[in-house]
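Every protein chain of the complex appears in place save one, which is left out.
Now for chain A:
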Amino acid sequence: MTWHVAEEDLRAYAQGELAPPLLWSADTHLTGCAQCRDRLAGAVDPVALDAGWERLDAELDAPRPGVSERLLVRLGVADHTARLLTATPVLRRSWLLAVVSLLVTTVLAVHLADRPVLFLALAPLLPLAGVALSYGPALDPTYEMAVVAPMHGFRLLMIRTVAVLTAGLAFNGLATLALPGYGLLALTWLLPALALTATGLALTPRLGSTLAPALVGGAWLTLLAVAHAHTHGTLAPFTAAGQSASAAVAALAAVLLYQTRDRFDARPVGGFADGGAV
């Protein structure tokens, strides 16, 4: 052992007054350090000490979390939030690999055609699809248990949305770096991505978790097709005016989503995996 729990912390631990994250650190250290456990045994307050041993016992009993969960905790994410994030269905390896493959293929196609439009059209759809698939019965095996849990459904949705958006935007960002020749134009997927994701979520309580993102995605592709038919240069959504419109839509949708947040709790927005078994 290269370090030991400080005397003061050990006393606070024995009295049950040591707060996280120092508490977690002490828990972890005490599991492996007999010297500190002996010092702890000599500390005050036998009742609090029993509680400490019990907590330590539970700590020893718990299996070690996975790599991604440990990484999130090291990055400062609270351990319970890290576990919720780890359980986000679309953050699994298979989905992430599919997204990366799709982006690599698209970037290669852009290089071949020497036009970024394919990438700009696809990039906003990936976060929309990822967020849509991060809740609801289709991919979340614990969906039905989560629906009846006291944790507010909107909070769980937002935790997952932030996680999926972060991953999705990071991948899109990396792909953008592979298109340096297009300058800022290669970044014009970002605001449409936020607008589509926010609109998809805002419409979900009304239209359901499948129809809402499907309609929003369809509307995006239709808009691009119409713009393509009437424009020879940069398509309208990727111009300054189009970007402003995307920002406005994203802001409006975010407000609407916040106003309807309680609807995510009142009824299962995605229905049930069995379509409503009777």
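In the analysis below, a contact is a pair of C-beta atoms (placed from the backbone, for glycine too) under 8 Å apart; a residue touches a chain by one contact, two chains touch by 3 or more; residues count from 1.
Heads up, the rule we're going with is that contacts and distances are computed from a predicted model.
A.B. asks: Hey, which one's the missing chain according to UniProt: "Peptidase family M48", "Acetyl-CoA acetyltransferase", "ABC transporter ATP-binding protein" or "Ger(X)C family spore germination protein"?
C.D. replies: So the chain that does not appear here would be "ABC transporter ATP-binding protein", according to UniProt.
A.B. asks: May I ask which residue of A:L71, A:A109 or A:M151 touches the chain that does not appear here?
C.D. replies: The single option touching the absent chain is A:M151.
A.B. asks: For chain A, which residues reach the chain that was dropped from this view?
C.D. replies: So the residues of chain A touching the missing chain come out as 20, 23-24, 27, 54-55, 57-59, 61-63, 65-66, 78-80, 83-84, 87, 92, 140-151, 156, 262, 265-268, 272-278.
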